[in-house]
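One structure follows; several queries about it will come next.
In this view, the complex is presented without one of its protein chains, the others remaining in place.
Take a look at subunit A:
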Amino acid sequence: MTTNENGLGAELRELARSPAPPMRVDIARAREVGRRRLWRRRIGGLLSALVVSGTLAVGWTVVSGGPERVTVATVSEGTDPLVAYASFGWLPDTVAGVSYVVGAHGDQVMAGGPGMRLILSMYAPDDEPPVESGHTALSAQPVNGRRAYWITADPADPVNGGDAYLRWQVPDGRWAELHAYDMPEADPRPTMLRIAADVTVGTRPVPLPLHISSVPADFEITEVHFWRPAMQGDGAWELMIFYAADGGRVTLVVSPEGSRTVSPRGSCMAEAGLELCVTVEGKMPESLAAIGGPEALLRRATLLGMDEREWTTRVIG
């Protein structure tokens, strides 16, 4: 391997010639999806113009401003670094698990199966449903007796071409949203309504598979990613807790032992069928070095096994 500048071009060309599976690019589908987008833009623009001029009013249509989202889950400096404000209940059998991605890059609660995604979001309290400019709220069957709407760019298509949004009001006046795409059903509405009816709104620390007696005082939690199933490897889940301290980044990764296809980096331990790895990127925080480095964090950790009933919301402390 040369990696000199002349050789790199040749090596990249060689890499691009490496054996490949049959191409899945579908030009007809690109045309079809592209046409649909063009059509929606034109219809959206036309509807906005008609509503502004008072000629047409269909459901609740907003022509300016955007709905105000509120946090659906968050990182916490408390004993549990992952706190959810809304949680899924019943989910179809095709769903492999519920994932949380919270912190500096946004907060998401997602459930997924083969290709499909269900994303839970919350909006600020309001008398009317949150509706983006150019979109329309079409009445849906009430969720737990409360108003619900399909939000769509196409008033003739409640499920918005398979990229479906259901919003319903919850008891405190906020609005919950279930966004679903690539659902296996031709009409996903009954499934979405059933999922929505079982969503719980309320603060809930999410049980996690480890306990750490303490972390250095200057450790500031920045993100938590709890993927189910794991994004890499074949594990049922993967938990990543990101801390920033003293100009460095410390990451804790917990996964079922042997489930990761990428060799673990950093300092690792295995216990109760789980593996915990601690990595430091950038500068080693002085507070971490002072207690003995990543290995000291490993010594302070207890892994709680695969049985989720044994997991804890007292993760730190």
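Throughout what follows, a residue touches a chain if its C-beta (ideal position, glycine included) is under 8 Å from a C-beta of that chain, and two chains touch if they have at least 3 such contacts; residues count from 1.
Operating definition for what follows: contacts and distances are computed from a predicted model.
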item	value
Record-based protein name (UniProt) of the chain missing from this complex, from "Coenzyme F420-reducing hydrogenase delta subunit", "RNA polymerase sigma24 factor", "Heme exporter protein A" or "Sulfurtransferase TusA family protein"	"RNA polymerase sigma24 factor"
Which residue of A:A30, A:A124, A:A270 or A:A290 touches the chain not shown here	A:A30
Touching residue (missing chain; options A:L38, A:A124, A:A270 or A:A290)	A:L38
Absent chain, residues of subunit A that touch it	1, 3, 5, 8-9, 11-16, 18-21, 23-27, 29-31, 33-35, 37-38, 101, 105-106, 108, 225, 227, 231-233, 261-262
